[in-house]
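Handing you this structure, nothing more for now.
For this view, one protein chain was removed and the others were kept in their places.
For chain A:
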Amino acid sequence: MIEEKFDAIVVGAGMSGNAAALTMAKRGMKVLQLERGEYAGSKNVQGAILYADMLEKLIPDFRDDAPLERHLVEQRFWIMDDRSHFGVHYRSEDFNEERPNRYTIIRAQFDKWFSSKVREAGATVLCETTVTELARDAHGKVIGVRTDRRDGEIHADVVVLAEGVNGLLGTRARLRQRPKPDKVALAVKEMHFLPRETIEAHFNLKGDEGLVVEAAGTISRGMTGMGFIYANKECISIGIGCIVADFQRTGETPYGLLDRFKCHPSVAPLIEGSEVKEYSAHLIPEGGYKAIPQLYGDGWVVVGDAAQLNNAIHREGSNLAMTSGRIAAEAIVQVKSHRQPMTAANLSVYKKMLDDSFVIKDLKKHKDMPMLMHTNSQNFFLTYPQLVSRAMQNYVRVDGTPKAEKEKVTLKSFVNARSWTGLFGDAFRIARAWR
């Protein structure tokens, strides 16, 4: 048993946990961080994109030694049917800047580095330790944790639950509900290795330039989901994710989807000749604003994926995690500096600060989007991609048909598939959910 008492215990060493532990340790708090992996990062899975702005707020000079892969200069959005893709690509020389905005990263390596900064700031980081239970006093206040490593409890004034999307502690303690199958996506991913010159040739990149492809359409077989391809220095992260309830309903297999995505004629040439070195899977919170649980209580706060803080529409998660971890820590530091106890009333300042940040504002903006996509998945992920593909083919194929006739055929295909009411309804519903 660890006899000493800590100011704060952070459960988990992912983006949110590291941000919280770092922020509190830097402010002189006595912090214990517990991580179940053999090192910070060994259990963490993400695409992964790093957003510089949110990390700069924690480690301004991170570019000096963080293990970054490539800075993004191009974003491709693809709508796919089985044999084609229709793309919107954005590439700009502006992204070749001194302090780039977004990078691809490899989480196991990045998190290890992030954790080294947490240690340097003075926190005690204990790996290979699974927290099994929250310790509570007779009034239900969280006073610490129990782990599988030692008998007894470790005590702290406050526990930061940065335990990830599948966090057991908070749900077991009934601080929040277990995520429901229609509010989380399952994504599977492979790491494909190629010489860096080959990757640069495949994606039209030079130096450390990077690129992201995000794809939706028939690849998810009518389920709500997306595929992604990220160019790292010497490997390509390729994966696909769909809502768990959709997998359950359709009986599709995640690896079957991934293999079909890899074999798509638009994708196969990009990874041709590669050597696969890892296969991973992870849940992604998709419920948005409406799925955010109670964020604080007597002696605890919850941050990151564990709090469902993920922007599924913009595919941002790690930055929301990092920011919520930092803000929770700042709130805790504030309560402590006023020599106040870590009660729910005092910790509610975390929620107020988070409400004022982009985290909650963005999630609120898109609060109706997850439900819209989910209830109309057949239309958005199967019907429309097929219609778009046929329309584009009709548009570009030159075969002597008069253009007016071609346009009539395309319009008719949309009306036949969705009806005028359906088309306007879909447009209206998207516009309303987006605004």
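The definition used in the following text is that a contact is a pair of C-beta atoms (placed from the backbone, for glycine too) under 8 Å apart; a residue touches a chain by one contact, two chains touch by 3 or more; residues count from 1.
Here is the rule we use: contacts and distances are computed from a predicted model.
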What name does the UniProt record list for the absent chain among "ABC transporter ATP-binding protein", "Ferredoxin-like protein", "Phosphate transport system permease protein PstA" or "Protein phosphatase 2C domain-containing protein"?
"Ferredoxin-like protein"
Touching residue (missing chain; options A:E190, A:E209 or A:D298)
A:E190
Per the whole complex, from A:S16, A:Q46 or A:S274 the residue touching the absent chain is A:Q46
Taking the entire complex into account, which one of A:G17, A:P100, A:P179 or A:G227 touches the absent chain?
A:P179
Among A:I106, A:L175 or A:L320, residue touching the chain not depicted
A:I106
Contact residues on chain A toward the hidden chain run 36-38, 41-46, 48, 106-109, 111, 127-130, 132, 147-149, 165-166, 168, 178-181, 184, 186, 188, 190-191, 235, 244, 247-248, 251-256, 259, 276-283
